[in-house]
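The next block holds one structure in the form of structure tokens; read it before the comments.
Removed: one protein chain of the complex. Kept in place: all other protein chains.
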Amino acid sequence: MKPLPLALDDLPPFRVPLRFFLTAPLFGVLAGIVVIVEGETVFASRWSPALIGATHLLTLGWLAMVMIGALFQVVPVLSGRGIPAAARVAAPVHLALTLGTLGLAYGLVASSPNLVALGLGGLLAAFLLFGGLLAWRVLRPSRGGGALVTIRFAVLALFATVALGAWMAAGIAWPSLGIPYRASTDSHARFGLFGWVLLLVMGVSQQVVPMFHVTPPFPAAIARGCGVTVFGGLILLATSDARLAVVIGASATASASLAWAIALLAVLAKRKRRRTDATVRAWQLACWVLIGTAPIAWQIAVVPDLPISFVARHQQALLLGVLVVLGFCVTVVLGMLQKIVPFLAFTHLQRRALKNPAAIPLLPAMEDFVSTRTATIQIAIHATAIALTIAAAFEPAVARAAGAALCVDFAFCAVNLTRAALRYRRVVASVAERE
Amino acid sequence: MTTISAFMTGDHRACDAQLADLESHVEASRWPQARTAWAAFGAAMRCHFRREEEILFLAFERATGGGGGPTYVMRMEHEQMRAAFGQLDVAVRAEDKKRVLALSESLMVLIQQHNMKEEQILYPMAEQLVEDGDRVVGEMQALRPESS
Partner (left out) sequence: MVRARILDVSGLEPPQPMILVLELLRSLAPDEYVVFRHRHEPRPLYPILGELGFAWRVREGRAAPIEVVIWPAAWDRGPEDQQDPRG
């Protein structure tokens, strides 16, 4: 793997990503509340309105929210140039994403076409504004290693996800159009979860894991090959119903996911830094979930009527959704957030204090913003929430307990990140006094 | 003869591994080993900084026709890390486990950000612009960590 030249000094102001990071856990809490309020009906079927609403609170309100915030941070670093007008665009993107997600999710839960239409408007505004800026930076031709190539596929998958999602939301908002929106559900979910999220995670992990955990680099074949293989498989699945296309597409996506998860576990097992680290735990948890998920996803696509399947057919899609969304995607993002927020707080403070070297010893360390202990507890709570939600997919009676666990999970995250942000503000104020 | 990039990147990885060693011993409260690891890491870092500040950066500045620029920023970041070493030294002597682990996590971040800039920008440029690269590597190799 050849990492890209990183212009780490091109950091946008902390408030740019922070507003996204602080809002995201609130959407997770909302998802938990929906599950508590709607109870058993949530897991009655994959088409239950409450389930679709709660899922979008997590995918848009948590995943997209954090990932967009992080991209404001990461893209200037990866591409060596800033996102144009990042600081000015962040606030409107954040507002549109927040209102759009609330509108869409509530519209789905309450089956209100008008609210879905409103949500669609907000989300399209957010994605067009941000996506336009991002694409201009990331898709610009430049030589790049495996990471940037993989991230490019992720952005293409995001476009596909948003386009399909908008098409489906339009079908719900204006039934008279007669859009057969359910037919696009699988493609929409696959591009969003295995395309956008998984590909982005693949691209980012091969950069940050070797660096911060002092591991050997990813095997070159995995670093370069996994992204292309997953993306190729998704395109095949989305464009053809032919038996051969389904078998090849599903096999490509599942095997590349497995290969990446196994490679990441192997790389982490060889890490030189053996100290307890919550982010490492989160990576490992997510990898194991993915290793469990890939064969199930493959089986559902290729041999859905497998007689020995231990999961009843109507539960297959439910289980797969819980595993991928909550078990894999939410876990990775939660784990990275435990590092990103203290990391940025620390880095911004160090930069400020360089003008005034006497202040350096007074600055908090990264651990002072979110301690290893707190972050480890967070991952443990999250693992419990995953287990309860998987149980609820089999036994809807557990639904309310799962909802409560989700609330605790994300509320704990919200409190810790807010405390970190407040601490940052106090330190900035005290450094400013000294100047 | 090894190249500037290869030699100095190897130096970075060796220092990273020594910091990881320190962390493992501290987390397990093996203080005698932790003190040894801390001394070894400190010596390796000081040697690395001298290789850069006294040899490589000077050669780079001669080759580009002036100081300032990338080497100026790198020297400033070295000062920032030296300040962190001072704090860590106090914590290791006090056998303050929580404090050592907190400081080393932050130090690791400073080091990795700094290394990335050197490995991606400064070393390749030096390799391409400095004419007597072999002599520079030779001089740097001859400079050894002081034994403690």
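Letters A and B mark the chains as written, and numbering starts fresh at 1 in each.
Following the convention adopted for this analysis, a contact is a pair of C-beta atoms (placed from the backbone, for glycine too) under 8 Å apart; a residue touches a chain by one contact, two chains touch by 3 or more.
On a predicted model such as this, the values are computed, not experimentally measured, just so you know.
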>> Just to verify: which one of A:272, A:352 or A:423 makes contact with the chain not shown?
In response: A:352
> Which of these, A:26, A:228 or A:428, touches the one chain of the complex that we don't see?
Replying inline: A:428
> On chain B, what residues meet the omitted chain?
Replying inline: 5, 63-66, 68-70, 72-73, 76, 117, 120-121, 124-125, 128-129, 131
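Methods note: only the chains that are shown with their structure count from here on.
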> Just curious, how far off is chain B from chain A if you go by their C-alpha centres, in Å?
Replying inline: 34
>> Applying the document's contact rule, which stretches of chain A touch chain B when the two form their complex?
In response: 3-6, 8, 211-212, 214, 271-276, 343, 346-347, 350, 354, 357, 360-361, 365-368, 372
>> Help me check something: in the complex, which residues belonging to chain B touch chain A?
In response: 16-17, 19-21, 23-24, 26-27, 76, 79-80, 83-84, 86-87, 98, 101-103, 105-106, 108-110, 112-113, 116-117, 120-121
